[in-house]
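Excluded from the complex is one protein chain; the other protein chains are retained at their positions.
Naming follows writing order (A and B), and every chain is counted from residue 1.
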Amino acid sequence: MDRQDDVLSLVLFSGTDDKLNSAGVLAVGAAAMGRKVNVFLQYWALDAFRADRVLKDHGVAPEAGNWGHELVQRHGTQHWSELFRQAKEIGDVGLHACSLSMEMFGITKDDLDPLVDDVEGGAAFIAAADGTVTFI
Amino acid sequence: MDRQDDVLSLVLFSGTDDKLNSAGVLAVGAAAMGRKVNVFLQYWALDAFRADRVLKDHGVAPEAGNWGHELVQRHGTQHWSELFRQAKEIGDVGLHACSLSMEMFGITKDDLDPLVDDVEGGAAFIAAADGTVTFI
Partner (left out) sequence: MDRQDDVLSLVLFSGTDDKLNSAGVLAVGAAAMGRKVNVFLQYWALDAFRADRVLKDHGVAPEAGNWGHELVQRHGTQHWSELFRQAKEIGDVGLHACSLSMEMFGITKDDLDPLVDDVEGGAAFIAAADGTVTFI
């Protein structure tokens, strides 16, 4: 079953490893089903996709505490960047950096991991999100 | 009006009482309208659904501060677990534990509150979410 019409539009805002893992699982799952996936990287999620920071420790949600932080680090079988790489290999998955956030951080496309396809404005992202938006 | 076709797919990630309250209100509201509701419990939300932890204090969003924490505790008329119980009574509402998170915590179905129906992989959840996903 091919469902190219059902675009999964993800706004990634948070930059902690647990949320990025969760987003990666959704992206891989949707790509495996033949759904188009559009990812918009803003704020702290964009910061986590900098070429020199992807593999660093980005912490976890505050409610997790030290116990949860260690749990996530210890359990991690696959890094979230690996999940997004897989999603791009098996499906039509685009990663777009938010132009406003790029400006705020004062960085250019070259500062980002090659997983990121391009820089885009919020209006363009919304225009492509014909259905709805999942905010993570 | 019956709207069984409009599935509300909720990914519960956060485990604080304020967000779980908010999720419970959405689940009850959608169930009352005859919409099918599919809930996927991950990370700290799954931890909050452990049988021996459901009724404990799970804190609130960090931005709330002590003032907000006390406010939520004092105001609470109905516990969020009660809202999910109601949602299940009035509608077609399924609560699924994320298999990866179960593994991370090293727990089994028996460790969870009976409100949780089963353990499921992320791919199965996404396959059932024909529309889009609300991430909380």
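To be clear about the criterion, a residue touches a chain if its C-beta (ideal position, glycine included) is under 8 Å from a C-beta of that chain, and two chains touch if they have at least 3 such contacts.
Predicted model, so just to flag it, every value in this text is computed and none were measured.
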Of B:Ile107, B:Ala123 or B:Ile136, which sits in contact with the chain we cannot see? B:Ile136
Write the list of chain B residues that the hidden chain touches. 6, 8-9, 18-19, 22, 25-26, 28-30, 32-33, 61-64, 68, 71-72, 75, 131-136
Pick out the residues on chain A that sit against the missing chain. 11, 13-16, 42-44, 47, 58-59, 62, 100, 103-105, 122-123, 125-127, 130-135
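Convention: only the chains that are shown with their structure count from here on.
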Between chain A and chain B, what's the gap in Å when you average each chain's C-alpha atoms? 23
